[in-house]
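Scroll down for the structure; my scribbles are underneath it.
Missing here: one protein chain of the complex. Every other protein chain is in place.
Right, subunit A next:
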Amino acid sequence: MQTSLRKFNLSQWLALLILIAGSAIVLVPLLWTVSTSLKTPAEVFGNSFFPQKWIWSNYSDAVRAIPFFLFLRNTLIILVPVMIGTVFTGALCAYGFARFNFRGKQTLFLILLATMMLPSQVTLIPTFLLFKQVGLTNSFLPLILPAFFGGLGGGAFNIFLIRQFMRGIPRELDESAFVDGANRWQIFIRIMAPLSKAPLIAVSIFTFMGVWNDFQGPLIYLNSNEKYTLALGLSMFKGMYNVEWNMLMAATILIMLPALILFFIAQKYFIEGISISSAIKG
């Protein structure tokens, strides 16, 4: 309900109050996690919200308790190619759907939309078995390769998102380049891709988040500890003999941090990207 600023009445004060209370509910667990990560083990069991003394060494201890940098490296080995593959093939396919009229395009596009609805469980087992058959389990490849084929599941959404945007680019732009003798590939690389910067950034961010958050994929494909990603490593931390909550929370914060920093830097693309997804109406 949009009401103008000049009548900041009782109901609006009430609304503001509710928003503040809600924000507290969102923030308190986070702040408490941060505060726990700075406590001594004894203090964790006490009931003061803030630590008496800030034990920053919990962070360095946590990093040493699990092979943090190894897990970080593994995560990045997956992340970088996946981002390149997803953005590149996503843009490529989106261009194909946005600017060409080949036979069966409508049907193929409908199939693309339908794959967004397909639960990943149906393809999970056979895809795992496929990679097992060719001897690629316990390697990063099953987590990387699909990104170069438009991406599993989420790939369709990316193509859809970029295509919607590309359709909004005036045809005259690429047609005049065509008249000037540019071929399709040059048009894609020099005109369409640079102009689609906004959805490409949005897709990159979603891809980063997807890989950073991915749990089930690494869980299924990676068996040996030295191949674990951060998300997987953190969950194993919990299962370790006698959990030290302060250290566990320090590790939790460390895994959250890159996602949160990226979010604050790129929130515009984030929020717009998500809003666009609501444009897919029935």
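What we mean here is this: a contact is a pair of C-beta atoms (placed from the backbone, for glycine too) under 8 Å apart; a residue touches a chain by one contact, two chains touch by 3 or more; residues count from 1.
Heads up, the rule we're going with is that contacts and distances are computed from a predicted model.
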Complex member absent from the view - protein name from UniProt, among "Allophanate hydrolase", "Electron transfer flavoprotein subunit alpha", "2-oxoacid:ferredoxin oxidoreductase subunit beta" or "Sugar ABC transporter permease": "Sugar ABC transporter permease"
Among A:68, A:188 or A:269, the residue in touch with the chain that has been omitted: A:188
Positions on subunit A where the hidden chain makes contact: 1-5, 8, 11-12, 15-16, 18-19, 22-23, 25-30, 32-33, 36, 44-47, 49, 89, 92-93, 95-97, 99-102, 105, 108, 111-112, 115, 117-130, 132-133, 146, 148-152, 155-156, 159, 171, 175, 178, 184, 188, 209, 212-213, 215-216, 219-220, 231-232, 234-235, 238, 245, 248-249, 251-253, 255-256, 259-260, 262-264, 267, 270-271, 274-275, 277-278, 280-282
